[in-house]
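I'd like to ask some things about the structure below.
Complex shown without one protein chain; remaining protein chains in place.
Up next is chain A:
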Amino acid sequence: MSKRMVNILVPLISILLGLIIGAIVMAISGFNPIDGYMALWNGIFMDTYTMGETVRQITPYIFSGLAVAFAFRTGLFNIGVEGQLIMGWLAAAWVGQAFELPAVVHVPLALIAAASAGALWAFIPGLLKAKLQVHEVIVTIMMNYTALHVANALIGVISGGEERTEKIHESASLRSDLLESMTDYSRLHWGFIVALLAVIVMWFILQRTTLGYELKAVGFNKNASEYAGMNVNKNIILAMVISGSFAGLGGAMEALGTFENMSKLHAATGIGFDGIAVALLGANQPFGVLLGAILFGALKNGGLNMPSEAGVPTEIVSIVIALIIFFVASGYIIRVALERFGKKRKEEK
């Protein structure tokens, strides 16, 4: 079997297997799998409205996936994307409501604020790792909690004791009449363009710049990088800061697009944590992350339709979606099976 065939077959078979096992789960639980999957499909593609909502859902996943993947590529495990995203969300929401500026300035300013807030939240674990060899996993996990509660407290301060910040000014919003009219008044906003640009930016940094070369070298082999005159500590901090910026921008999508404000959060948004899975699905490659985010976001959004249309409870929906993702992630097993199969056929000939 040619390599190309394997590369195309693996994801297809993975998704198919996930769907089959998901169907079995639904059947055992007493729900009709065909109805369930019809509802899932409709929840993703039914009309322009659902498609708009699907793309909207995909957008923040692209950013959280990029954030995790970028750190991964440089040998760092950024579990703190969740917290960085929350801080980015808050920063964008605040800039959006506190200033009145022309849109050409306001939107970029809010985006920069979000990226900076995420970067700052990632800078601290980066600094601790570089200077004191504190493991970034511990620090980033803990800073997720700090982010959650700091953000909730600041929302109270900004809004004067309310549960949510004021709606952002129109000049900072990523929503547009054009997109709304095209998608039957979904919440689709221009953020997906920003996300696509971010994919290209990450690809460019890693594949084309001296910075990317250094970051990858440090990620693979610190000793050789140091020997080659690279500043290892600087690179660790930079990697975290760039990763955090992507995460912060993911938060901006919620602040400037989906919600146009920020409410106090009872728990983590989950977007940051799902970013780990998105990054791994995409093999930490920028364009792979894009595909991973599309799968993740589409299933998430489509799943919302399953309880109402097919009566499948949300718990079962979560299991089915998790199964599909699980099988895609374990594509390795299928790859090995395919290769064995191909070999056997060859030997029989």
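Throughout what follows, a contact is a pair of C-beta atoms (placed from the backbone, for glycine too) under 8 Å apart; a residue touches a chain by one contact, two chains touch by 3 or more; residues count from 1.
Please note the rule applied: contacts and distances are computed from a predicted model.
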{"item": "Absent chain [UniProt protein name; select from \"NADH-quinone oxidoreductase subunit J\", \"ABC transporter ATP-binding protein\", \"S-adenosyl methyltransferase\" or \"Acyl carrier protein\"]", "value": "\"ABC transporter ATP-binding protein\""}
{"item": "Chain not shown: contacting residue from A:92, A:122, A:217 or A:320", "value": "A:217"}
{"item": "For chain A, the residues touching the chain missing from this view", "value": "208-211, 213, 216-217, 220-221, 223-230"}
